[in-house]
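Take a look at this one; I'll ask things after.
With one protein chain withheld, the remaining protein chains of the complex are depicted in position.
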Amino acid sequence: MNPLSAPEPLDVGTPSGGTPSDFEVALVSLNQWQLAWRRFRRHKMALFGSGLFLTMVGIAVFGPFIFPYNPIYVPTPLHFCPGSTTQLAYNGCPPLTAGHLLGTTGSLQLDLLTLVVNGGRISLLIGVGASVFAAILGTIVGGLAGYFGGWIDTIAMRCVDVLLSLPILIVITVFAKAFGLGDWRIIMVVFAALSWPGLARLVRSLFLTLRTEVFVDAARAVGVSDRRIIFRHILPNAVSPIIVSTTLSIAAIIVTEAFVDYLGYGVDPAKTPTWGNILTNAQSSIIVGNWWWALFPGLAIVLTVLGINFMGDGLRDALDPRSRE
Amino acid sequence: MIKYTIRRCIQAVPVLILITILLFFMMRVQGNPVDRFAQNPKVTAAQIAAFEHRWGLDQPLPIQYCDWIGLCGDKPPVINALPAAIGGGDNGVLHGDFGFSTFDGRPVIDIIAQRALPTIILMTTAYIIWITVAILAGVYAAVKRYSLFDSGLTIFNYVGYSLPTFWLGLMLITLFAVPPLRWFPASGMNDSYTTPGFGTDAYWAFFGSNPLFAIFDLGRHLVLPVITLVMVSIAGDSRFVRSSMLDSLNQDYVKTARAKGVPERRVILRHALRNALLPVITNIGLELPVLFSGAIVTETIFAWPGMGRQLIESLGHADYPVLMGVLLITSTFVVMANLLADIMYAVVDPRVKYD
Partner (left out) sequence: MTTDQPTTGAATIGPAADSPLLDVRGLRTYFHVMDGTVKAVDGVDFSIPRGGTVGLVGESGCGKSVTAHTIMRLIDIPPGEIVAGEVLFDGRDLLKLPMDKMRQVRGKEIAMIFQEPMTSLNPVFTIGDQIAEAVLLHSDVNKKEAWNRAIESLKDVGVSAPERRVKQYPHELSGGMRQRAMIAMALSCHPKLLIADEPTTALDVTIQAQILELIKEIQSRTGTALLLITHDLAVVAETVETIAVMYGGRIVETGTVDQVLLNPQHPYTQGLLNSIPGVAKRGQALSVIKGVVPNPFRMPPGCKFQPRCPYAWGRCVECEPDLFESAGGARSRCFLQAPEGVERREAYQLAAQDTVRGVVG
């Protein structure tokens, strides 16, 4: 027998224990997104959150067909609430009074259910729209700054720093008041314009780190152009945190926008209701016992935001390749 | 390190100036102090013109800014910027003159001084409670992972983080400040039936003679606003502390400490916590501006006579001297907070070195 070769198996009948491959770990190849989807599906809270968010979106999209809102219609003011001789209608009628499942607001005595259901559309549109615009803008600026560095980076980041040092609430309020004109589309642009710096900073640090990764060097060594490196190599790796951040910022924008509306500087309640502007005069009625006026629009916000937060967290866990189980 | 701090402070100045320029133009663009007379039929055009002239509103915006900051005045620009003692001007922010309110004519500095203390009280109380609760809860949840407390904290975190601050304030008022439960007051800093207005001389006299009652009253008024203010922050931060602590507990050096025979409590509090707090400390520094935003909201809801509420009120009147004064102070505060966060990071983590 050749001393340098591997020993031959003994010829005494084959063992019936199976071949080595029977006991090897099964390898099924999944790409990044399939893996992420699988992890997301397993995450109970993420599914619950997505369900919640989609329910609110559903209400916002289909609700107005069931409960259409007419901005011109103001009901004839009643003195007492229907079915009561003591409840002043001016303070708002409680839930489950005739024809008003969630009750009415004070003063104008508008039906709360109609308002809340219709308010969802604009609130959600502003939230999602502003978030997406801000994400695109922030990614472009942050990506260029992080990848090319140098003076592009310095200028961009100084701008971002200054913008981020401004008291965001005040600035948004100011711009909404100055340019908003009560029109939700302009308000959405205002929010987008003031949200992108945060994401730009995130994207810049992502690109900075990814740029130093070995696979970028490898791509450059083969002669890949800058543009291709950015789009084909770096961006897919950066996309996960960007998605997570964008999702979570939808929630932040919805909340901030609601406050601006509440102050009266946002969307004009005479044109369209939003969850925020329904609340504008609610505080004064609380003291006379009107708990529903403030509760239901806020509850709508809370449920939406809760859903988004669960979903965002689930996305973060699902998309992070290094997540701990 | 000292050099780095000084350098950052010097760099902060042009940033602040830029911020004030931006804010000034924003304030003036979004409203004119004379707007509040627009609906009043008794105010004649001549009176409005006189008002505008008196406040310098008829001058070009850059000149108005220059006046406000103290570069322009009686003397030529460059000279005017110097301190009055050596022949410079005496107007504008550079010389400590923050102007007067277009709404009620009072000096802006007086207004700020009066409003500063309530905000400081609110924010300091909130800050202490926030940090303490967030760290304690986060650490305990991390150490007793999978326990009931941990699950409860996670739920609380999600829900608490999702509550809009202003709505939470409204709900707390609805629950606790109106009948049937009237545990806490719905607004204000003091019970107007029993104590004089906060900050007035009468109040301090009252405070001197009945300190316990005054403090108790103040405390009672602080409860709801502080809960409103810190809810979101505690919810977010305790999660962060928890995950940071979990990360730290998974590190090899914790295993080494255990292998040395270090008692478990010491392992957690000395070895793991010290490392876990590093990112938490920077985070806390960076969240101070967020706390101030929250204070603006809280003060509005609870009619707390602080700087945040002053901002919202002045915004309504387009009272730009007051707005600029408050914003300058808060922007300085934000910039300093960021710098402090960076310095703290270098102080507590020996691996970080600035030069």
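Order as written gives the chain letters A and B; numbering starts at 1 within each chain.
What we mean here is this: contacts are C-beta pairs under 8 Å (C-beta built on N, C-alpha and C of every residue); 3 or more make two chains touch, one makes a residue touch a chain.
Worth saying up front: this structure is predicted, and the values here are computed from it rather than measured.
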Field: Identified contact with the non-displayed chain, of B:T20, B:N275 or B:S331
entry: B:N275
- prompt: Which residue among B:L172, B:V232 or B:A257 touches the omitted chain?
  reply: B:A257
Chain B residues touching the omitted chain (full complex): 251-253, 255-264, 271, 274-275, 278, 348-351
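Note that in this section only the chains that are shown with their structure count from here on.
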- prompt: In whole angstrom, what separates the CA-based centres of chain A and chain B?
  reply: 26
Task: Enumerate the contact residues on chain B facing chain A in the complex.
output: 15, 18-19, 22-23, 26-27, 29-31, 158-159, 161-167, 170-171, 173-174, 178-179, 186, 250, 289, 292-293, 296-297, 300-301, 311-312, 315, 327, 330-331, 334-335, 338
Query: Mind pulling up the chain A residues that touch chain B in the complex?
result: 45, 161-162, 165-171, 173-175, 177-178, 251, 255, 258-259, 262-263, 279, 282-283, 286-287, 289, 291, 294-295, 298, 301-302, 305-306, 309-310, 313, 324
